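Every protein chain of the complex appears in place save one, which is left out.
The letters A, B and C name the chains in turn, as written, and every chain counts its residues from 1.
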Amino acid sequence: MQGYEVSIEIPPRRGLLDLRGNAAIRLICNEQLGGDLPLAANRLACLPGNKLAYCISPDHWLLQVEEGDEGPVLRSLEQAAGQTFHAFTDVSDLYAQIRLSGPDVREVLVQGVSIDIHPRVFPAGSTARCEFAKTTAQLTCLETASVFEIAVYSSYQRYAIDWLTQAQGR
Amino acid sequence: MIYINCPHCGERNESEFVYGGNADRPRPADPDELSDAAWCDYIYTVPNIKGWAREFWWHVHGCNRWITLLRDSRTDEVQAVTQEADRG
Amino acid sequence: MGRVDRSRPITFRFNGQTYSGFVGDTLASALLANGVMLVGRSIKYHRPRGIMSAGVEETNAIVQLLGDEDEPNVVATTLPLYQGLEASSVNGRPDSRFDARAINDVLHRFIPAGFYYKTFMWPDNRWDWYSRFIRRIAGWGTAPQKASGGRYEHRYHHCDVLVVGAGPAGLAATLAAGRAGARVLLVDNQTEAGGSVLGSSAMINSAPAMRWVESATTELAAMPEVVRLTEATAVGYYKQNFVTVLEQRPDRHWLRERLWKVRARRVVLATGAIERPLTFPDNDKPGVMLASAVTTYCFRYGVKPGRTAVVFTNNNRSYRHAIEIAEHGIHVAAIVDLRKSPDTGLCEEALARGIEVLRSSHVVSVKGSHRVTGVGVAIATDKSIREFHCDLLAVSGGWDPAVHLHSQSGGKPVYDESIASFIPGKSVQQERPAGACRGELRLAKALADGYAAGAEAAALCGHVGVPVESFDCPAEPCLGILPVWDVPTARKAARAFVDFNNDVTSKDIRLAVREGYRSVELVKRYTTAGMGLDQGKSSNVNVIGLIAEISATPPGTVGTTTYRPAYSPVSFGAMAGTDNGQLIFPWRRTPITDWFIANGGHLDETGALFRRPLYIAKPKETASDAIEREALAVRNAAGIYDSTPLGKISIKGPDAVKFLNRVYTNAWDKLPVGRCKFGYMLHDDGRLLDDGVTFRLSEEHYVMSTGSGVADIVLRHLERLLHCEWPDLEVYLTPVSDQFAVICVCGPQARLVMQQAGIDIDISREAFRFFDTGFCKVAGLDARLSRVTYTGELSFEIEVPSRNGLKLWKALMEAGADYGITPVGSDTSMLLRTEKGFIAAGLEGDGHANIHDVGMGWVVASDKGDFIGKRSTERDINAGGTRPQVVGLLPQDPTFVPPKGTPIIEPGETCESRESIGMVTIGFHSPALGYPIALAQLSDGRSRLGDTVTLYTGERTVSARVCEPVFLDPDGERMRS
Partner (left out) sequence: MKYSALSLALQGLRNHKDWRPAWRQAKPKKSYDAIIIGGGAHGLGAAFYLAQRHGIKRVAVLEKGWLGGGNTARNTMTIRDNFLYLANARFHRAAVQAWDTLSTQLNFNIMLSKRGMTTVLMSDRDLSDARRMINTTALFGADHRIIGMDKLRELLPLLADSRRLPVVGGIHHPDVFLARHDAVAWGYARAASRLGVDIIENCEVTGILTDARGVTGVDTTQGRIETRKIGMAVSGHSKHVAEMAGITLPVETVPLQALVSTPVKPVLDNVVVIRGFNTYFMQTDKGELVMGSAADPYPSFSQRGTPRIPEATIAAILQVFPVFERMKFMRQWAGVLDITYDNSPIISRTAVDGFYIDVAGSGGFKTTPLAAKMHADLIATDRPDALIEPYSLERFASGRLILERASYGNR
């Protein structure tokens, strides 16, 4: 058999919000969301209601919600934040997700990801925003260590899939 | 391929960053106060330090922050980031 | 016998003859087994050359692979033999036995190093003419005629410890680090672990050394965090322990080569040492071979490279080799030792095996033309000459630690008298040499050193607790080397080679120094020593020693040249990896891209990596017809344009206005919510950066649009200002380009198209004015609608989440069908903006114009305080003088469309003056107007309005009238309609 054993899929669409704000805003969000936005970059937190919060930097998060929830969640957060300096943005279409699974998933990723994704260093539940095949990606290792999700800017989605397919060597 | 220790993301390859210039050369607060020649000097003359210097680097493929890095331009040796460029 | 698998024969071809060998052979060992010693001709003198070594340092046995494996400059000593291998010699014409160009060897005295600098100037500097002939002689193999089609990969790898070299020292290092629990990568460029002991009878812990190697590799194989690679060469050592490793023939059979980009916290360099030849007359004849190579061929490959050998040496180590060779059944006629008093124990051992030892003696002549047939030896003690018959001359001039990677890492090798060679100096990176690489030539010491290096490296990465290990090997005498850099000779015409690969002799080195090229770097460049395929692996130290001797300076003061990547050559395929096709850069797409591909769009890359149509041609339509059709549709009916690639930045926060005021030339305080405005952005040196429209969506929320090509540059510019200059501003920038698809409907029928598509707000001229923006539903989709224009026509720009982009496009196409809606490409858009005189920063700005020069002074608010670029623009005004200014041009010849870049000269001038007063920035035939138009930069152009100037095209001159840079609808009635 030629090539690496990996399957490349597009996961179901989700809502995505980009949240920016200082500590006060974080507290407001935590209250609204019923859980804590992670404090350190490249950390991931599961929040109630099937939400995932990725920390990009200490004042910057991506909040993943179920499809269709982005509007209501955004509105409720906006309301709670009021006049405090912040920027919440619906970015559901800004990113596109790709899901990779299979025994060789790391063999494929190491061709384009320069950070260390050794299972000891990047186990299930890890996330990082990093370079991926000459573009930027939010790279996440899901529950099992051999399933990854990559979020890229959506104009790069087809490129990313083509790139992964080629990296797969099939 | 220098290795830059981002205060947020840890050690990352240089290719994740964009060089943002010397960090010890703020834009004059009131450009009108400068003579034409002094202004030209600010615009055209970069410090171009041979040795250790503080520099801005934009972690564009990572945390998206501008960080301050100490780098020795003679060897490209880098030292732990002393501080962040921005408000944090 | 040896480590080749006699049960698996292989046939291969060399120079048209068929031979057989075995799995485990290299091409060189198989050739030797078949009695082939002559493998090629040298590059300059076309001297017959044989196999010198058994490794990467090979400098003679360079072959060309033929057939499907078509590949130049392959080193026979490192190429594993495979079934069907076909190779030929290089530089032998008609063949390597008889080479017509060997005439060069006869003429050698007239062509010493650098001879070409002294001649070929006559007549009239005609080097050009000579070089045509000389180039044909130069070079090694021939460039391949086709690509292999094989797969090359790159991969990043991280580890605690990278160990380079799997010889005894490297293996020991890996064992130690592995036992401590570190993540280790062990790479070695040979086909199996063992390094130098693969070809020796060495003993470790009272057993053959290979037994120890095997047990070490078995132990390592059981360590999950240890990765071992064979045929993997560390080729480049870059900053901060970034090391590239070329892996050839990886275990994944469908991969040809793989380049590992390793980031190691610590590096252990256990790269061993390379034996160097001695410099004596005719030391390059086939049959002269490094002593260690002879033993390697015997032990590792089970091949006898000759029947009778003479060993010529200056050190104790060769005695061991001589004995091993003899034990292997090669008759060793004598050891010719340059030294007066070699180690007595060794002499006795040699004598015991019937090997005569000649002290204070040296080889004065090498007999035979295509193969050594005998040597003459001068014996200093009785001044006699003795002749020996032999077909093999095993030489050793000492051992050179492989300091290349250390040097690449930034270290400076230092001279070590005890081995008369260079060893790594102070480490400048997180690196430590071990074993022979550090000059530790005794096996037991090398092992212990390697083990200690591995343990130390692991400990520095936080892995401690390495069990103690001791290594027991038979005692070895010290090297006892007597460096003799140029073995004396009485023959005037005799030549002794230092760099075999580039045919550089000791005389060349002497000549270079005599002519004042004294620095080792100048000697290198004048003689080309060390610049060949092997990068001087076995010649560098001999060159340095010789320079030292000639100029009476210590070799350490002469110093080495700088070793640089690649340690050994890397195929272009491996360098590029999978970056070899479409995907060398990202391709970006808008939601409409596929539609364009399916509908005749002529796609190009128009900045920011987007594929975009320049025009959308009907079947059989030419480009200019398509552009004309599209342009007329916009002027007379309706056009539809995909504006998605424009950059979009969401700007939020209480200081948003302050921020905009500082980055744009105009004032933003008065823009109401629901309106947008055109802005100009400058670099701080006054040059144009970008123009675009910024929308105010709510009190503290603006969205800026930028040119597509400069979207990233603008974002960086703004982010930098915000973070580094004005961190106190309360503003967040969020790039949202890909969140939205943006589609523009433009032309007199645009409003009808919009209404036909379905829109839930009043878009009449009065209700939705030019520069209004607002949220609504278009064709049932949530959208933001704006009235902005890039064409000067009534336009609606509709922004929807990108998932709905194609839906919207199709709905608009359908709605517009009856109104003649026409998709428009970016070339057409360029034409339309030219008719309107809309300035493109990249073209009319031409990298140096300021905002006044391009006629955009009206966008500058002089009373609002400082903004980026303000001071420089003022400085320009203060400096005075003439400036290039943007004007329109109307060529008087209606058939002449002035191309981009056409120089403008004063009327009546001829082009001889070589003085231009300006340049056309863009020119078109305007379909709407029916005549050609152009925009131009013209010196003091505004004062020339109405004048006539001359356009110079190389072939002819055409007059043109200077006019305002707007050709259509100067008052902007249409766009406001």
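The definition used in the following text is that a residue touches a chain if its C-beta (ideal position, glycine included) is under 8 Å from a C-beta of that chain, and two chains touch if they have at least 3 such contacts.
This one's a predicted model, so the numbers in the text were calculated from it and none came from an experiment.
Asker: Which of the displayed chains are touched by the chain that has been omitted?
Answerer: Across the whole assembly, the hidden chain touches B, C.
Asker: Which of these, C:Ser42, C:Thr296, C:Ser361 or C:Gln535, touches the one chain of the complex that we don't see?
Answerer: C:Gln535
Asker: Please identify which residue in C:Arg13, C:His389, C:Arg525 or C:Arg675 touches the non-displayed chain.
Answerer: In the complete complex, the chain left out is touched by residue C:Arg525.
Asker: Among C:Pro208, C:Gly425 or C:Pro565, exactly one should touch the missing chain; which is it?
Answerer: C:Pro565
Asker: Please pick, from C:Pro224, C:Gly581 or C:Pro619, the residue that touches the omitted chain in the full complex.
Answerer: Once the missing chain is taken into account, the touching residue is C:Gly581.
Asker: Counting contacts across the full complex, list the positions on subunit C that touch the omitted chain.
Answerer: 70-73, 109-110, 112, 115-122, 124-125, 127-128, 131, 134-136, 138-148, 154, 236, 238-239, 242, 244, 261, 410, 492, 507, 511, 514-519, 521-522, 525-526, 528, 532-533, 535, 564-566, 569-573, 575-577, 579-582, 584-585, 604-606, 614, 685-687, 827, 847-848, 872, 875-876, 879, 881, 899-903, 905, 911, 914-916, 919-920, 952-954
Asker: Residues of subunit B in contact with the chain that isn't shown?
Answerer: That gives, for subunit B, the contact residues 1, 15, 18-19, 36-37, 40-41, 43-46, 48, 50, 55, 73-76.
One rule holds in what follows: only the chains that are shown with their structure count from here on.
Asker: Using the average of all C-alpha atoms in each chain as its centre, how far is it in Å between subunit B and subunit C?
Answerer: 26
Asker: For subunit A versus subunit C, what separation do you get between their C-alpha means, in angstrom?
Answerer: 33
Asker: Counting only residues that touch at least two other chains, what does the list for subunit B look like?
Answerer: 13, 60, 64-65, 87, in rising order.
Asker: In subunit C, which residues are in touch with two or more of the other chains?
Answerer: Only 261, 263 qualify.
Asker: For subunit C, which residues count as touching subunit A in their complex?
Answerer: For subunit C paired with subunit A, touching residues are 151, 153-158, 183, 254-255, 261, 263, 577-578, 581-583, 585-590, 610, 644, 650, 652-654, 730, 732, 734, 736-740, 801-803.
Asker: Mind pulling up the subunit A residues that touch subunit C in the complex?
Answerer: Subunit A reaches subunit C through residues 2-3, 13, 18, 20, 85-87, 89-95, 107, 110-111, 113-116, 118, 120-121, 133-135, 153-156, 158-159, 162-163, 166-167, 169.
Asker: Considering the complex alone, what residue numbers of subunit A touch subunit B?
Answerer: These residues of subunit A touch subunit B: 40-42, 56-60, 114-115, 128-131, 135-136.
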